[in-house]
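The complex appears here minus one protein chain, its other protein chains still in place.
Showing chain A:
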Amino acid sequence: MNEQAIKELLYTLADNQLVLGHRNSEWTGIGPILEEDIAFSSMAQDKLGHSLAFYALLYELGESDPDTLAFMRNPSQFHCCQLVELPIGEYDFSLIRHFLYDHAEAIRFEYLTQAGYEPLAKVATKLRGELKYHLLHANTMVKQLGNATAESINRLQQSLNDAFPYALGMFESSPYEAELASAGIFPLESQIQTQWLENIRKVLAQTQLQLPDLESVMPVFGGRRGVHSEYLQPLLDEMAEVYNLDPNTEW
């Protein structure tokens, strides 16, 4: 088995969770209502926990320790998709991003529990239970607000249109994916995308929201190979700043 292929997959998983976890944590204290404030903070904590678990697997494969991986790399060394880097925007944008992202993540984790690489399968088995609650939250809120007032529907629709090209960027292929797929470790991104579209369509069909036309949308790729938006560097600076205040803090 190609270790480089496993590492690239782990970096992608970990970096996505880390960066979105940090974005979600920005809602702490400013959520539109207390329950949402708590929800985003809790999901942030889970996602940071997940990234740590994946970085720990990388460490076992000879990479740097989790803190160094999380806080000491340059943007070009990050494998996250651009969707997770974008600023939190208004609540409707963060909700839509959370909905689009966690539906993909849930599918990934289901496959990971079957991964022919045991350490990863174990971690995924452990973490998928938590993800289920993220999905429940996203579906509940999207169904609620996607059927509420004209304003909430319009706002969500606009955010969906804005986020969708970036969401398609979550399924950027890697040079290793064919190898991982044939080794029974992880399926092709295109397969995950197909399932994802099916799943989000089911939820959106219960709302007044329309999925943008796939044909007319250009996916924003690049993140997985280190090409990022202008928003990643400031976010990493901010994360590192907190870390550098006291590198020995346990969190």
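Everything that follows uses one rule, which is that contacts are C-beta pairs under 8 Å (C-beta built on N, C-alpha and C of every residue); 3 or more make two chains touch, one makes a residue touch a chain; residues count from 1.
The criterion applied here is as follows: contacts and distances are computed from a predicted model.
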Protein that the absent chain corresponds to, by UniProt name, given "Putative mRNA 3-end processing factor", "Phenylacetate-CoA oxygenase subunit PaaJ", "Aldehyde oxidoreductase FAD-binding subunit PaoB" or "Thiolase C-terminal domain-containing protein": "Phenylacetate-CoA oxygenase subunit PaaJ"
Listed residues A:22, A:47, A:79 or A:97, member touching the removed chain: A:47
Sole contact to the chain not displayed, among A:28, A:68 or A:125: A:125
Per the touch definition above, residue among A:59, A:133 or A:231 touching the missing chain: A:133
Hidden partner interface residues of chain A, rising order: 35, 38-39, 41-43, 45-50, 52-53, 122-123, 125-127, 129-130, 132-133, 136-137, 250-251
